[in-house]
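The other protein chains are all here in position, but one chain of the complex has been omitted.
The chains carry the letters A, B and C, assigned in the order they are written, with residues numbered from 1 in each.
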Amino acid sequence: MFFASDNGAGASPKVIRAVADAFQSGPAIAYGDDDLTRAVERRFCELFEREVAVFLLASGTATNALALAHVTPPWGAIYAHEVSHAHATECGATEFYVGAKFVPVAGPGGKVTPEALAAKVRRANRGNPHSVQPATVTITNLTECGTLYRAEEIAALSEICRREGMRLHLDGARFANAVAATGASPAEMTWRAGVDVMSFGATKNGAITAEAVVFFDPALADGFIYRRMRGGHLLSKMRFVSAQFEAWLEAEHWLDLARHSNAMAARLASGLQGLGYRLAWPAEGNEVFPILPAAVAQALRARGLRFHGGNPDALAEPLRPGETIARLIPSFATTPEEVDELLALLTEIGRPAQAAE
Amino acid sequence: MFFASDNGAGASPKVIRAVADAFQSGPAIAYGDDDLTRAVERRFCELFEREVAVFLLASGTATNALALAHVTPPWGAIYAHEVSHAHATECGATEFYVGAKFVPVAGPGGKVTPEALAAKVRRANRGNPHSVQPATVTITNLTECGTLYRAEEIAALSEICRREGMRLHLDGARFANAVAATGASPAEMTWRAGVDVMSFGATKNGAITAEAVVFFDPALADGFIYRRMRGGHLLSKMRFVSAQFEAWLEAEHWLDLARHSNAMAARLASGLQGLGYRLAWPAEGNEVFPILPAAVAQALRARGLRFHGGNPDALAEPLRPGETIARLIPSFATTPEEVDELLALLTEIGRPAQAAE
Amino acid sequence: MFFASDNGAGASPKVIRAVADAFQSGPAIAYGDDDLTRAVERRFCELFEREVAVFLLASGTATNALALAHVTPPWGAIYAHEVSHAHATECGATEFYVGAKFVPVAGPGGKVTPEALAAKVRRANRGNPHSVQPATVTITNLTECGTLYRAEEIAALSEICRREGMRLHLDGARFANAVAATGASPAEMTWRAGVDVMSFGATKNGAITAEAVVFFDPALADGFIYRRMRGGHLLSKMRFVSAQFEAWLEAEHWLDLARHSNAMAARLASGLQGLGYRLAWPAEGNEVFPILPAAVAQALRARGLRFHGGNPDALAEPLRPGETIARLIPSFATTPEEVDELLALLTEIGRPAQAAE
Partner (left out) sequence: MFFASDNGAGASPKVIRAVADAFQSGPAIAYGDDDLTRAVERRFCELFEREVAVFLLASGTATNALALAHVTPPWGAIYAHEVSHAHATECGATEFYVGAKFVPVAGPGGKVTPEALAAKVRRANRGNPHSVQPATVTITNLTECGTLYRAEEIAALSEICRREGMRLHLDGARFANAVAATGASPAEMTWRAGVDVMSFGATKNGAITAEAVVFFDPALADGFIYRRMRGGHLLSKMRFVSAQFEAWLEAEHWLDLARHSNAMAARLASGLQGLGYRLAWPAEGNEVFPILPAAVAQALRARGLRFHGGNPDALAEPLRPGETIARLIPSFATTPEEVDELLALLTEIGRPAQAAE
């Protein structure tokens, strides 16, 4: 039973086939100057219902670091949730790429609220050379806690950005899950809500390894081709990424994959609650964070369940003694049977009260 | 007819199948903590007949920049041939990763000679804080001009490195072609000749996109996992690269692929010389650089041949008026028929003398 | 009345005279290769009772950034108090110089406690490439809150550093005040307590602009001359800094200056408490932080007192409504009359209870 991460899943057969086809179909000019890549770039424009500048690459950390570096001056402050991937789990990649400073924002469920953001920005020493200057806000949707920003919540944040002269970046490593969960369009979830630039991830949702930086105002992307190259992120056989995106975006395949993992998460969350477990945060996409007695978590591990822990920093109220947060992430490939097997295992291990004894 | 680059080729069916298999075979822990990746790491140790530290990634520019950054202090001088990829064609990636300064070394055929290197190092102002300090030498094998360093030539350079307290880096984007051409072992072509760290490329020679940084003294790699991560080059679905290397390294497949492209280059070079064209540099691997009348080059382009130009900086004597260098690079996928078709086209266009009229 | 900062004071006549003499006494080889600079380097060794490597420069921010950059890998975590100058008030200089990430540590009075430090280090994901790795601890003595680390407190922190493989840096912008206040020797307050490298500031305590980076293990300084140069901090007319240090260090002049400003702070603190004001933190050196009704603070400003505010983040308990922290910093040049004038002004403005009405 594998619930460690959607990163750990294989890839959608459709995506695998597309890559195989691309690489069996003869030569193409390298470094993205090929027909397939151009087709995918157009596909992104259609998807977002506007002219966008899109840059393909293979790494999600790189999309965040490059995008943030491109819209933030070296002396900028980047406001991010304290548990956000870009700030907390990328080993300082953004600092490496631009040198700017993260200003962590706290808040339950991994979400930056307008109030918390505004409070932090108010404390900035604008114009004082001793202080980094408000420049960028980055949010993750789906968040690292499995919660969701709806379009109007994003708009509320972007309103602060506009007022304060800041850019809004969206880490969309699980953007598909957010779009699938809300039913809103990609446009509504991004530029119509005021997002300036996003990291658009396919890897976690059925691709092999395919990521994109999307600038909603193409003028903002000026020079980005050089920045990507200098970071070593311009792939010579670019069509490797392009082929994945083409197959993944075709006929709502990406949304179908996300709908499935979201459904598996809902099944899991509901089963867990039926067993008497409470969730650290609402399971609004494909991430489920039950609070478990440590003994139960241990027993699950002993029985072969692969999973990581969740970050207690984003809890509204602290864990009780002996409790731990499990992070369970169904993927596009998770089956209902696997979910049920996990729930059955939990039943077998015993109800929380018993396990805690 | 496609002779633009081996980067433009597709991928070996065996490699494609390995990737497809890996991604259809269920989940695996992300970020390289998986069995396949560990197997490939062991495979590299066998290949080089010693304990090595190997780090997989997807981009050749990144392997150069990360490897050079790891063995060079920010105030270091990196000696490189003036036409080398790391210095001339990576948009300052190494400067971005470490801040050091390239000291270009001239020389015919893209090769750094011991004499030229020693002369440059002699001019360094050792101990003077106004000057970058001799730190690293990087060579490319196969070179960007299609020439070859033999093991003893590498040893002569590494002797200077040892004497001067410098590290020796090898850009092995076409290492397979060099190994295949010399018949020497990977160990002889690297650490036995004094190479400290190398960029080992599979992409140009039949992989989809697979590169590795190999440290021959594992202690030298200390901290590299963080450097790779900060650059955004730790892939979550790492087995994508591992699967390629496993298939590519198995049963000398990588050498078979290189032997083929080398053979196609030899056929092409010999055909060109038979037609009366001289080569800018000897075609010792899979790159062929005929000197063509500009009119012939134009005619070839008009007839659909895809190719780039060569860099005249590395010529021993300048081009004559009206001449140009063509860069023709057969790949693992190039067929004898394609080579012959190109030669036939040249015959049809006319002999140099006629074309130049 | 000027209590804004010891940075705002002029300079000790002795220091001024030394600079004037140095620059009227004929030529000297530039960039620190002069007799005066060498004499000062020896003087530092005597002062610290051991061989040290010392590098002179003109900027305090630069000493911190360069020193931290030299002992921290780019992927390092630097533990610092959340109100520390290096983290909070240098516009990301350290991030620029090395790229590492500050991990802020909270605590009353601007001091890092062993417990708080150990708790933060325990949360580091050692060996996980997604996380910056524990590398360096930086403390400020005198702190930004006017409190003091005694030698044994520093030793307790350095013990954690030794155990965890981290370096200990001391920001000594007001080191003279700390030494004067404790009566301990410079050696006791630094390397004997486990400090690896320090920023030694003279500017705030009577110099014109003179700072030094001191490595207590000279081997640790290897390469620092290049780092300083690359930052643009190797002054051609180096003796400008050397002359200041020579005069300032001679015959305990530096300690006399600090003893004076400390005494002025004690007089001020005692006077404030006599007037019924409580202090945010004990005034252990030359910084005094009374908690004032906002109306009183305003009245003081209106009457011409120059001062900045203190950072409430380092309070053990929050301010009451209507309260503010004033930061009053006597310098070497502050007279008892100025202190008394300020106290008289406060009396005139009215006692806190009245002012708050």
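Brief remarks follow.
Here, contacts are C-beta pairs under 8 Å (C-beta built on N, C-alpha and C of every residue); 3 or more make two chains touch, one makes a residue touch a chain.
All figures in this text were calculated on a predicted structure; none of them were measured in a lab.
Only one of C:60, C:74, C:107 or C:146 touches the absent chain when the whole complex is considered: C:60. Per the touch definition above, the residue from C:92, C:172, C:194 or C:271 contacting the chain not shown is C:92.
Those residues of chain C that touch the chain absent from the view are 2, 4-5, 7-11, 13, 16-17, 19-20, 22-31, 58-66, 90-93, 96-97, 203-204, 208-209, 226, 229-237, 240, 306, 331, 333.
Within the entire complex, the positions of chain B that touch the omitted partner chain are 74-75, 88-92, 95-96, 99-101, 129-132. Within chain A, the residues in touch with the undisplayed chain are 31, 73-75, 99, 129-130, 132-133, 223, 225-230, 234.
Simple rule for what comes next: only the chains that are shown with their structure count from here on.
Central chain by Cα centroid: A, whose mean Cα position is closest to the mean of all protein Cα atoms. Taking each chain's centre as the mean of its C-alpha atoms, chain A lies 35 Å from chain B.
Looking at chain B, one finds that residues 31, 226, 229-230, 234 touch two or more other chains.
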